[in-house]
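I have a structure I would like to understand better, so I am pasting it below and will then ask my questions one at a time.
Of the protein chains in this complex, one is absent; all others appear in place.
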Amino acid sequence: MAVGVWLFGARGSVAVTAMAGASAVRAGIAGPAGCVTALTPFDGANLPGFAELVFGGHDIVETPVGKRVGALADDGVLPAAVVRAIQADLDAVERSIRPAPRTGTQAVQASVIVEDILAWKRRHRLDHAVAINVASTEPAGSPHPAHTDLDRLEQALAGRETALSPSSLHAYAAMRAGCSFVDFTPSAGAALPALDQLAARERVPYAGRDGKTGETLLRSVLAPMFATRNLPVHSWSGANLLGGSDGASLAHADVNAAKVASKSRVLREILRHQPEGHTRIDFVPDLGEFKTAWDLVTFSGFLGTRMRLEFTWHGCDSALAAPLVLDLARLTTAAHRVGRTGCLSELAFFFKDPLGDEVPGHGLADQWTALCRFAAELGGAAA
Amino acid sequence: MAVGVWLFGARGSVAVTAMAGASAVRAGIAGPAGCVTALTPFDGANLPGFAELVFGGHDIVETPVGKRVGALADDGVLPAAVVRAIQADLDAVERSIRPAPRTGTQAVQASVIVEDILAWKRRHRLDHAVAINVASTEPAGSPHPAHTDLDRLEQALAGRETALSPSSLHAYAAMRAGCSFVDFTPSAGAALPALDQLAARERVPYAGRDGKTGETLLRSVLAPMFATRNLPVHSWSGANLLGGSDGASLAHADVNAAKVASKSRVLREILRHQPEGHTRIDFVPDLGEFKTAWDLVTFSGFLGTRMRLEFTWHGCDSALAAPLVLDLARLTTAAHRVGRTGCLSELAFFFKDPLGDEVPGHGLADQWTALCRFAAELGGAAA
Amino acid sequence: MAVGVWLFGARGSVAVTAMAGASAVRAGIAGPAGCVTALTPFDGANLPGFAELVFGGHDIVETPVGKRVGALADDGVLPAAVVRAIQADLDAVERSIRPAPRTGTQAVQASVIVEDILAWKRRHRLDHAVAINVASTEPAGSPHPAHTDLDRLEQALAGRETALSPSSLHAYAAMRAGCSFVDFTPSAGAALPALDQLAARERVPYAGRDGKTGETLLRSVLAPMFATRNLPVHSWSGANLLGGSDGASLAHADVNAAKVASKSRVLREILRHQPEGHTRIDFVPDLGEFKTAWDLVTFSGFLGTRMRLEFTWHGCDSALAAPLVLDLARLTTAAHRVGRTGCLSELAFFFKDPLGDEVPGHGLADQWTALCRFAAELGGAAA
Partner (left out) sequence: MAVGVWLFGARGSVAVTAMAGASAVRAGIAGPAGCVTALTPFDGANLPGFAELVFGGHDIVETPVGKRVGALADDGVLPAAVVRAIQADLDAVERSIRPAPRTGTQAVQASVIVEDILAWKRRHRLDHAVAINVASTEPAGSPHPAHTDLDRLEQALAGRETALSPSSLHAYAAMRAGCSFVDFTPSAGAALPALDQLAARERVPYAGRDGKTGETLLRSVLAPMFATRNLPVHSWSGANLLGGSDGASLAHADVNAAKVASKSRVLREILRHQPEGHTRIDFVPDLGEFKTAWDLVTFSGFLGTRMRLEFTWHGCDSALAAPLVLDLARLTTAAHRVGRTGCLSELAFFFKDPLGDEVPGHGLADQWTALCRFAAELGGAAA
């Protein structure tokens, strides 16, 4: 049975890699490497199959998906053979990507989005769809009185104000169209009380935020090591060098600040204090779709002896993020099927800055345990 | 109430740092950084206090402990102020270190050890003692028919043969003297069926082996990250550069092989296959008591995109190992108090190559969970 | 014959290490490691001996030299044994350090400095002295019309304006007191036309600027490797983590910018283009007197194949800079003795941002060749 995946930022590297990868897996020419839900603990969780996912989305960019895929192949992210094999699929997806509305009141823009999604669901006979935000990171938003109450929010949207940042407007519209919602970026997205109320009203689940694919992923396994070994961490510094459009966007100071804030939480929460050191993000176009993160940790042992750990991570963001997008689509869909609504804090394993009051810690291992338990519950509930 | 800690290799860096550190903690001039059992989960586990530990041991080396401590201060492992403050304590310990027996049949040597331990226990009115092997790594031993049966072993020891490697002879003698036993090295130690039978007969617990303090510690948190993220690991290579006497000993090919074998298990068990790559250990005297480990991991993501992780660990083995020696003394003593005998597989958190049929996996997080559960059981049993 | 070395910033880490080191070398308890002029090519260059150097200086800080030396010993920069052995020398130096003047017109401040220097020269019967600026980096200065003409400058100094930055005021006063001048920081110092005129009038040489001791030193040997191997460098990124007072000062945005500007020249000049990438400097107090620099270089080879080089430098700035301060004192004194005046561009080997129209390139090897030729000339001229 087909399951919809609506991507905000549908022409970006992560979205395009996710769609191309799903096609390749469906065609049997690639395996689900990097997909967490392909592991044994999810076997009985009643997740929709990779082959059942049907894509659509919005973007303000107009570069055709086929062209983006070609560029990713040139950059070494997608194998040329895969790209050739999935051409027909990509043409189909291309027809399901709509221009993001950019004029009118926010209420009007939201209506356009709702209509686009509903039309697409009808056309593909989709019972349910998950909307996932993989657009560029936006600057940290300003608080607005309408954020705390759904009624006030809907009044504000109808006025001339810009009450919501784009990511939150996407969350609003997606839920209004009956979709579950996932924020894969550090943007506000669904993380507002008014939108939590909307999720309850529309009876949809949501999850987020900011997919954990590199430096923060490593920090979420290394910090617990220092903590459980009782080794005091004095400083933790990080340099992140990124090419690609993600890097270009993060070169803007306000977007950079939003991303760094999302990254800083994991150390503070696991180590129970904020160690010295800064986390820098710099744009280096030559790195293309790849990203290099270098971290230096200074710590001490028995009787104060000083020691150091350094790591360098050289990763391809799209190749790490795209399979997680498919995982989140499958898990959120399954959660909706068993009647879960509101924040899915059990999905913290995927996020730098996990949403929810009951987050299972910031260490990756605890998050993994919680995720496996969630998979078991999904299996039990569906049985 | 005083608790004995008998160290085989009592004049080595790890032993001396453990003894100096325990004195410093008792004197209130240093905290228990690096001691796992100082963390909250062990608060109610009825562990003996750091101040209750009384040290003694054997060594074939004759350099006085005071001189070794001075050398460690010069190498930056121990602060000069600490060394000055604990001089009296070290003099007391010096009197409890006996020359390791090296002549006569293995039965005779074992008797000397047993007598030395019993005399020390009487002198210090110790109810119980833990013997911990922190001597140099020995070459991998050869199998011997007497290893599988305690009776045959005791007959063999009385003969002219060398039925046991030194570490196993230490384990044998320690248990015969009523001690619990811990092997902090990759040597055979108690890991023979005949010695498991002896532990049952003498009603003592044992644990091991090979303290996990650097490269393998990191591998035990990084490998689960790749596994739970479903990222195929293609190669994992390691270069270990060590100074100090540990490095000098590992410069011997057969000892080197024993150590590398102990290290190789963690990746194979967690990743479910042995990735390509070698683990090298080289002696670089200039590094002194410090050790540098460099690892390169190559892996792939969605659709086969190639990525890399590198880390460099610059650690002081003694400053990492010594607090764990104190932890193991406390935990093994508490286990003995509540009547545990035989292999303590719950202590896998501490070891590269954990002993026991029921080892809670090789990932550090699972081992931590098992250790915390064990602490809770100790608390419950004692209550 | 005694030779004076007057240090602006005399209570800072570099100055104190230089003075302590010179004492230790004189006392025969340490060798001249890190001193370039102790190498064979300088044997016949008629340089003053290390034992002939007599120190004095100004500082706005009041912490006694003896206390600073103790702190450096605690931080592992100076050996405790050395500190004990040179106590008497340090007491003597302490009496030669004067508070930096901070009130009155700049002309008045300059007079105080001149008087302090002349009194010290008389007291120690010094024929000649070199003044070296090792004070904290100052923000990049603003241009001032008086900078281009010595007469206008002297008029401006007598007025209420602040015509010169502190480092340039130091250069002005030092030359007025008949001293040679060296700027070891990225500050303006003597690098103004008016001060070049002053050097000519006073018949003194000067040199600068910004001692090359870490990341830039490495760049000055690695960049020529890429250039002479015709390997196109696409990006060169750097992260510098510093503790100490130097780090604290560089945490200020304007000072940071001045330092980064000084660092950026070497790549552009050697590679003949400015590669992509940023150079960051961050303050991490925990690193103390040490500094960690990490650089990532991306480049390509034949037919565009992409490759990478990474390095991590973990150095102690004082231990690298202090011996160069002694070298510069010796070389500049010898240059003065043979009648050299004005800019000594032959000393480019020592600097990140070398002054002079005839700088022998930015590659370290070319600078070394020029320095050795200069040493030979000094030897020939003196013969």
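First chain written, first letter: the chains are A, B and C, and each begins at residue 1.
To be clear about the criterion, a residue touches a chain if its C-beta (ideal position, glycine included) is under 8 Å from a C-beta of that chain, and two chains touch if they have at least 3 such contacts.
Model, not experiment: these values are computed from the prediction.
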Touch criterion as defined above, residue of B:R26, B:H124, B:H234 or B:R265 at the omitted chain: B:H234
Of B:E115, B:E202, B:D282 or B:E377, the residue in touch with the unshown chain: B:D282
Of C:C35, C:A110 or C:V359, the one touching the omitted chain in the full complex: C:C35
Touch criterion as defined above, residue of C:A45, C:V77 or C:L287 at the omitted chain: C:V77
Interface with the unshown chain - residue positions in chain B: 234-235, 237, 239, 241, 276-278, 280, 282, 284-287, 292, 294, 296, 298, 308, 310, 312, 314
Interface with the unshown chain - residue positions in chain C: 17, 20-21, 24, 30, 32-36, 38-39, 76-79, 82, 217-218, 221-222, 224-225, 228-232, 300-316, 318-320, 322-323, 349, 363-366, 368-369
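The rule is short, and it goes like this: only the chains that are shown with their structure count from here on.
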Distance between chain centroids, defined by C-alpha means - chain A, chain C (Å): 50
Centre distance in Å when chain A and chain B are each reduced to the mean of their C-alpha atoms: 43
Residues of chain B engaged with two or more neighbouring chains: 76, 312
